Structures are given as C-alpha cells and as structure tokens.
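So that we are looking at the same thing, I have put the structure below in structure tokens.
Only one protein chain is missing from this complex, and each of the others stays in its spot.
Let's turn to subunit A:
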Amino acid sequence: MMVYFFQSLSTIGLVLLVSKIMLRERIVIIKDLSILIGLTSFIVLIESILKIKESSLGGLFLLGLFVYFFLSNKKVLINILSLSISMIIAILSDILSMTVLSVFIQSSVLEAERFRNNPLLYFVSLILMFVFSCSIALALRKLIGKREQMVRAIRSRELPSFVGLLAMGLFLFLYWLTFSVTSYTTISRAILLVIMTVIVSAILIAALFFVKSRTSIIELKSKENELEQLMMYTREIETMHKEIRKFKHDYINILASLSGYIEAKDMNGLRAYFEDKIVMVSQKNENIDMTLDRLSYLEQLELKGLFALKVLRAQDAGISVLIQIVENIRIDMDIVELCRVIGIFMDNAIEAAENTTNPKITIAVIKRSDRVMVVISNTVKDMPPIYKLRENGFTSKGKQRGLGLEIVRDILRKYENITNDLKYENDTFTQILEIFNYT
C-alpha cells in the first residue's frame, strides 16, 4: 500500500512539475505539495475502497490536475494542451529511463520492469525519469516560445494539429496503461489495444477531414475576394479610359476650331477662345483621376487588386490618395502573406486618416538595387507613443481589434530579409516595409 502510494505520488508529481514548466508558472512548494499529496491520497483511497487494482483510475489524476490549474489561471485550452504534452513527456521519459537502465544492468526492457520492485533500482529509474522529463520540457518550452503565442497559433490556424496532439497523448496514455498494469490478462490487453486503435484513428481521420474542409473553404473565399477586387479594378480603369477618350474627343474639336480662327486671322477671337476653352480643358484634364493607373506597374495581380480595393475604399471615405510607383515591380515574398500585411497596413491607414481634418494617404512602392520598399503614410490625429504599436494587443480602436499589427509581426518574424520600420513626424505616420534581395 505504501509503495503504491509512493509510486502514484511520484507519477502525479512528475506530471505536475512538467506541466508547471510548460505553463511557465512559478512552483509554490507548500501549495503544490499539499495539492499533490491530497490528490494522490484521494485517488489511492478511492481505488482501495472500490477495490480497483493499480492505475486504472490514472485518468482521474489528470482531471484533478486540470481542475487545480484551471482554478489558478482560468484557462481551458492551454491547460488541456500542457497536460497532454506533459503526459507524453512523462511516458516518453519513463520508456527512456527504462531503456537506459536496461542497458546498464544488461537485461531487456521488459525484464527491467521487474526491477521496479527493487527499491534502489526503482529510485534510480525515478530520478532518471525526472531528469529526462524536466529537460525535455525545458527544451520544448524554449522551442514553443511564449504561451500566448501557442494559444494564438492553436486558435487561429492549427486547431487540427492540436487535435492530433491530443490524440497522440491519449494513444500513449492508453499504450502505457495497457503494458504497465500487470494485472491485466492478455485478452483484456488485446481488447484495450483494439479499442484505443479505433478511438485514435477515428480522431485522426476526423481531424484530417476537418483540415481539408477548412482549407478548401479558405481557398474558395480568397479566390472570390481576388475576383471581386480585380473586377473593381477593371471597372475603375474602364471609367478612366472613358474619360480620357472624352477628353481626346474634346481636344480634337478644339484644335479644329482653333485652326478656324487662325484661317480667319481673328486674333481677338482666338485669344478669347484660348482663354475660355483651352484653360478649362486643361483643368478638366487634371480632374481625371489617374491614381489607379499607377498600380499597373505592380506585376502581381493579387497585390494590384488589393491596393485598388483599399484605395477605392479610402477615396470613398473622403481621403485623398496619392500613389507613387514609377517602374515595374515584383515583390519577392509569399503573395498571400504579403497581401495580408499590406491589407492590414492599409486598413490601419484608412482608419487613422479618416478622423483627420485633411485626410491623406500616400503609397509608394520603390525599387532599389538591393531591395524593394513599400511605404504607406497617412495623416493622423492623437498619435499614441510609437512603441505602443509594437506591443501585443495594443489598439486604439476598442475591443477585439488591434490584432492586425500582431499578425503582421507574426508573419514578418519568419522572414530574415524583411524589416518593418515605423515613423511619426509632422502629424504623419509612416509604415515602411523593406524586402531585401538577399536571403
């Protein structure tokens, strides 16, 4: 009974320790220890009352730990995730320590199981297990990065991999249960194996289907968006052309009447006509909106469409937009990610410029010998301190917003050859994206 209590205590303690490491939480010795002993005694007590032998109730302690973590940090997803990761780590290090031990005492792994009854060997294997699992956990923690990032990654994109991880945790747990519980007969082990294979493959298949349906929906949506943007762009270009044709028509007419005045040698009439018509026409010429025309230099259709859409939206909101592109440009970056970044910059620019007295957005795409620069600047009122814009979750727009710049940073983190500078001067805010040629 005491031995069994100690065994359970060490197992639960290990999982608790590893998940604490994964959660990046401080270890409070008294509190954690009392929870640990309490939980273990509770489980051992229940098992002895119900006369259930060995760790069949192992799942119960996971639940207990989850409740304990949930009470302290009020998070669901992250707790489940780190508990299942901890489970995987614990089981892996158990197997690892057994293997190492069996090498040293020169026996097979299965035989090593028996040495658990030898207190000294059991103790050594336990220490090995702790060392292995703590180092795996620390390495993993470093790899994963901040826990907020982990949660965000799971929520936004990688839900399926989360499910996969859970499935793997479950699989390993059941696997461990099957072989570590010595009281099971061969038949019950076989049945357990079949059951767990069915469960795990069902989860995996479901996850796969989920991934597939999700990606196809996303693809469809982005295609639709692209089409819409391009259609708007074409429509705008068409109206521009119509206006230019009209102007050309006017201009030929004017030339014809000018030659009429000259033939009649009517200098006064000519002067009056010139001042009246020509000046007016040249003014009219200025009114033709050639803004979008500049976008034709962008070689990537998706980017062209995106800019056209955002520029039209800005103009609708009463913002004057100036586009400065003077040469053919192709940007060497994953086009979907590029469009996301530019889209966020443009949305922010529009939102900030809208509230200013003289709203203006300037876009420049510039090619230099070693880089391409995308510069988006907008007028701004009540600018927050510039460093706030790089802080996670900062927003000047209320709840559920302001994720944009965070997404931008997440995307750009992957690219070593891209830098993103921010500048604020003369009531103008500027985002500069520089994509360097070298990789």
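Operating definition for what follows: a contact is a pair of C-beta atoms (placed from the backbone, for glycine too) under 8 Å apart; a residue touches a chain by one contact, two chains touch by 3 or more; residues count from 1.
Simple rule for what comes next: contacts and distances are computed from a predicted model.
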item: Chain left out of the displayed complex - its UniProt protein name, from "phosphoenolpyruvate--glycerone phosphotransferase", "ABC transporter family protein", "Stage 0 sporulation protein A homolog" or "Ribose/galactose/methyl galactoside import ATP-binding protein"; value: "Stage 0 sporulation protein A homolog"
item: Residue of A:K31, A:R330 or A:R390 in touch with the missing chain, whole complex considered; value: A:R390
item: Contact with the hidden chain (one of A:K31, A:R235, A:K248 or A:K423); value: A:K423
item: Where the missing chain touches subunit A, by residue; value: 322, 324-326, 362, 364, 366-371, 373, 375, 377, 385-387, 389-390, 409, 412-417, 419-425, 432, 434, 436
